[in-house]
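Structure below; questions to follow.
With one protein chain held back, the other chains of the complex are shown just where they sit.
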Amino acid sequence: MRRHFGRKLLIYAVTFFVAVTVDWVIPRFMPGDPVQTMLARASLRPEANQAMQAYYTSVFGLDVPIWEQYLNFWGALLRGDLGVSIWLFPQPVTSVLLRAVPYTIALLGPAILLSWWAGNKFGAYAARRKWLDNTVLPVGYVLTATPYMWLGILLAWALATVAGIFPIAGGYSFDVEPSWSWGFLGNLAQHWFLPFASLFLVGFGGWAIGMRNLIIYELEADYAHYLAALGAPRRLVRRYAFRNALLPQLTGLALQLGVLVAGALVTEIVFSYPGLGYLILQAINNQDFFLIQGAFLFIIIGVLLANFLVDVVYVLVDPRTRVGMRGGA
Amino acid sequence: MSLKVDNLKVWYRTLRGDVRALDGVTFGVADGELVGLVGESGCGKSTLGKSLIRLDGRMRHVDGTVELDGKELPIGDDAAMNRFRFKEVSIIPQYAMSAMNPTRRIGKLAAELLESRGVRPAGVREELLRRLELVGLAPEVLDRYPIELSGGMRQRMVMVLSTLLNPSLLIADEVTSALDVSTQKAVAETLVDFRDRDYVKSTIFITHDLSLVYQIADSVVVMYAGRLAEKAPTDALVASPRHPYTRMLLAALPEVGVRYGARRLAGIPGSPPSLLDPPKGCRFRDRCPLAFDRCATQPPLTEVAPDHHVACWKAS
Amino acid sequence: MRDKLRLLIAVAVVCLLVAACTGGGNDAGSGSGQQAQPAGGAPAGPASYPRNETLYISGTQWGPPNNWNPIMDWQYATGTEGLVYENLFIYDPMKGQYKPWLASKGGWTSKNVYELTLRDGLTWSDGKPLTSADVVFTFELGKFASVPYHNLWDWLDKAEAVDGRTVRFTFSEPLYQQWGNHLYNRAIVPKHLWEGRSEKDVATGANEKPVGSGPYLYQTHSQDRMVWVKNDKWWGKTALGLDPEPKYIVDIVNSNNNAALGLVLQGGIDLSNNFLPGIATLVKGGYQVQTYFPDPPYMLSANTAWLVLNTTKKPMADPAFRKALADSIDVDKIVNGVYGQIVQAASPTGLLPAWDKFVDKSVVNQLGFSYDPAKARSLLAQAGYKDTNGDKFVEGPNGAKIELNLIVPNGWTDWMESIRVVGESAKAVGIKVNTEFPEFQALVDARNKGDFDMLINNEKQLSNSPWEYYDYMFRLPVQESQSTANFGRYENKKAWSLVQQLDKTPTDDEAAMRKVTSQLQRIQLSELPVIPLWYNGAWAQANNTVWTGWPSAKDGDSHLMPVTWRNYWELGSILMLADLKPAATK
Partner (left out) sequence: MVLAFLVLAVVGPLINGHGPNEYVGPPAQRPSAAWWFGTTMFGQDVFAQFVHGLRSTFLVGLLGGALAAVIGMVIGFTAGYRGGAVDEGLNMVTNVVLVIPTLAVLLIIATYLKVRGVVPEAIFIGLFSWPWVARAIRAQTFSLASRDFVDLARLSGAGGARIVVTEIAPNMSSYLFMTFILLFGGSVLTAATLDFIGLGPTDGMSLGLMMNNAVLWSALPLGMWWWFVPPGLGITMIVGALYIMNVGLDEVFNPKLREL
């Protein structure tokens, strides 16, 4: 078991290293330099421009040899410093991101866990009713096949533009200031709901199907037959089947994380929800590598942590891994 | 007579039609009797075993009755059957190795199973421990997960579990096939032991291994193509097999000590008929060296000697 | 594990309920209230701004507000200059005149000495008086190399405070036009707070909690909004007799058009300076929405979109080819098809309507161009561009194949659509022009290095003087990186000396200015270094639900620019705030 975690940690370490390096390298290889882009927006007199160019190049630490930049990058990274945003100069990237992250987490966390939980429950439930099964299956598959943004657009159009029940965009109404009042929280929740819903629905479909199929496999397992032969009630058998089916679903969760994050990003964009995704889009449009880099790192770290969490949970719930057999994600 | 099976017909539903896996099987098992049920694979012996306790999704009870201790078993009715399972009829499945939920501690599994059948686990714990000891398992196994036990240990565990409520009929389905010779012997003896200790009244021991049957069974039932070929006390059957199929089966057995060079192993030429639409009359006809026109009609199961029943025109 | 999940769902369910309730509640109240609620919004929480005292604007802020430093005048949160920090004068391009603001008057006492007098009783929002010392200090900040207006000191000799209200500027070489620009573009900062600051701080500091002299103060900001609150002790109330109506100004950061347009229609935004496609159809659509003109072009013009040609490459180096290309482009198709008539086609000179008085009609009539494929073809033929290899496209006089790339930044959808039109119409006369959409970054790089065929650019905004416009067009010398002007790398000594001459012409001597511009136009139209295509609009959609009194072309309405973009407050729209009236009191 120690070995198990040893390997995992190693993998994570490597992943992190690779990711960070990639993350650092790419901007260096792309055309043009950030400072120029930044100043391009300031229509300065040419003579001024020269001076500024030099000045900002040093501000962003782009005036030292490449290898030194790389080392500095790591150094800064370990100090939790992701550099200064170009687009939002002179804000430090870290603080910009930290302002956005809560929204994303508030969106992603519940969406993932709830859809997973509800999806599994429902899938298991569907697996035992023929008619339900027949309806759930197609619906579920269609749901998983739906592009997040499209579902988002439809919801926004139907419930926001046409019905006007929910706001089209934003984190909270423009006429309120943040406070711990019910009014404000309600307002938040109201803006949160549509993006959440579109994430939830797509996820839900996938999990429901996964669980449905797994349950059916489990019910065909030897232990299920044995219990039945000894006259154990279906309740018991199903309980076992469900519990055992949860394990692969858990692995699935780990595998899905990347995709889910992607989903969150586009959904945020649809609803211009002030989270990471929306930020990334803007960073991209404004060619702000430092911000893009930072955001990417945040995501990497987030996904890594989540993966690790899943691993731990997995080991906790699956005796087989604990016994030292290889297993888990 | 603790078990009476009369003209039992159980068919398999398949896309291509009904497979007549059991086509009118009749026999009885006396109290304390340990019956060996033998036959080539696909002859319906496992089906018989299953249908006595639980028909799986594709099986259909077509005709015939099963009576246990004077009560009729509603084998066609899954729900009604529950009353008898585990308590009256129990099974040690072919797949005993993997018969336990991998994610439950064995003790917990047992407890939950018992409770679900309305038995207080505490009440039988003593007995459980005693029997574990009997089969040479330490009490600790109850705190283990199945994965932590060796195949043999798991199998013994299942044997104990299945017989915990002293069923009157135990079906041991191919329990030895997956084991090496020495363990086979041990398992077989355990079955006898259980019978002697009255943990179970009577046992049906399903296998394709005649020699093992010879060692432990009181009587033997030979099945062929969904029908009974011959039933007789073990010695009688081995000494004077009446049904040509039985003879060939016995002939196919290597005798220990005999060099194969001296006496070629006589396999049985041909293969059993398809049970989708089995031929009229005796089903062994096509492979039978003694076959003659009469065989075109199904020979009845007749008692040719005390407790010795054969279904063959030539036999009587 | 499952317990954990249980807990979670419980929490989430609560959230959903809350959402549903507020949602439902809002729905119920929305029948009439909806319009007055921003963001299709929730019933306003306690800490909310009363709708009828709040002005919602959008279209100025392209990212979360991140600094309030008037020195970084391309980065500060819009409104930092204009609402908080103020200028000596403001310049009204509609009337073409300077309005005294912090300064009460100013003028040239001699050829190279400019003297200005500040108003009496100017104060900073912290109560301290605003004096000539602050003005001198502000200009002297320019001595830092990293301050954008550093180059001012190449021709400004010294700035001194004669007395508390008088400042005297002595020039080594007076550049009147540029100086005019500085007069309304330099935001005056308080010496007593800025004195100690390092160069880094001055040039790149975020300057949170800005203290200025203007009519509004910093209230709060977040990712998607910037909120200003009225400064009740503003000096202008008495000195200028101006009293801005809105207590709060909420500047909503641009998100996507859906959100913006939706809000404008619902009355969630009072004034949107976004480019909102399809607005034309909605102005007539019975919504409360109005634009400066009731019909096409609906919008005033803010800058000129040029087709920039790389004159160092063949065949763009050939004036004849450039003219032929100019004649081939069907600008009306762009105006109608892409923009739905909310922009207008540029005049051959490309000078904005506001500068009309500097256009020499006779020159235009003689040399001007217009969409005329036939003429384009004949011009090409005369200049020796013929289809020699029968691919339907002309080759160069030397038989060289001609295939040109026209680029605009990816994602700039209206331009992307526009150049598709340009490409098509060029092909129609036999010039093979392909369209490409590189990322902005890459485009800037190529543009500055001169590593392109053609691109669209509109970098010179409306300003006080056509000099800026020609400076952009003819600037010399061509450096190896052209970062701000003359991207086409067009070299014409005569034109450049004329531009410099124009710069040295006093702003009040329009006759002299016209003499120079007419010569410049003669060169421009006969050489066509860049091809003016259309005037980008000063996008402005106002909603009358809550506030009325918006500027418009109607007589009786104020003829200001209803635009709150960076540097447009100083172009007079600050005055608009005083004209606004709550709709209720109408």
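Every chain is named by a letter (A, B and C) in the order it is written, and numbering of its residues begins at 1.
Note that contacts are C-beta pairs under 8 Å (C-beta built on N, C-alpha and C of every residue); 3 or more make two chains touch, one makes a residue touch a chain.
Quick caveat: nothing in here was measured; it's all calculated off a predicted structure.
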Listed residues C:122, C:159 or C:276, member touching the removed chain: C:276
Sole contact to the chain not displayed, among A:51, A:76 or A:281: A:281
Touching the absent chain when the full complex is considered, from A:188, A:250 or A:266: A:266
From C:93, C:262, C:315 or C:430, residue that would touch the chain that is not displayed: C:262
Which of A:6, A:75, A:102 or A:138 contacts the chain that the document leaves out: A:138
Residue ranges of subunit C at the interface with the undisplayed chain: 256-258, 260-262, 265, 276-278, 281-282, 333, 337-338, 340, 410-411, 413, 417, 420-421, 435-439, 442
Residues belonging to subunit A that touch the chain removed from view: 10-12, 14-15, 18-19, 22-23, 26-27, 29-31, 127, 130, 133, 137-138, 141-142, 144-151, 153-154, 156-157, 161-162, 168, 213, 216-217, 219-220, 255, 257-259, 261-262, 265-266, 269-270, 280-281, 284-285, 287, 292, 295-296, 299-300, 303-304, 307
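Methods note: only the chains that are shown with their structure count from here on.
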Subunit A and subunit C, separation of their C-alpha mean positions in angstrom: 38
Approximate Å spacing (C-alpha centroids) for the pair subunit A, subunit B: 56
Distance between the centres, which are taken as Cα means, of subunit C and subunit B, whole angstrom: 92
Contacting residues of subunit A [partner subunit C, same complex]: 30-34, 36-37, 39-49, 51-53, 55, 59, 85, 87-91, 96, 99-100, 110, 113-114, 117-118, 156, 160-161, 163-179, 181-187, 189-193, 269, 272, 274, 278, 282, 285-287, 313, 316-317
In the complex with subunit A, residue positions of subunit C that touch it: 1, 5, 8-9, 11-12, 15-16, 18-24, 26-27, 30, 34, 37-49, 51, 54, 56, 62-64, 66-67, 72-75, 145-146, 148-151, 154, 203-206, 220, 222-225, 227, 250, 252, 255-256, 258-259, 262-263, 268, 411, 439-442, 444-446, 448, 459-461, 475, 479, 483-485
Contacting residues of subunit A [partner subunit B, same complex]: 221-223, 225-233, 235-236, 240, 243-244, 247, 317-320, 323, 325
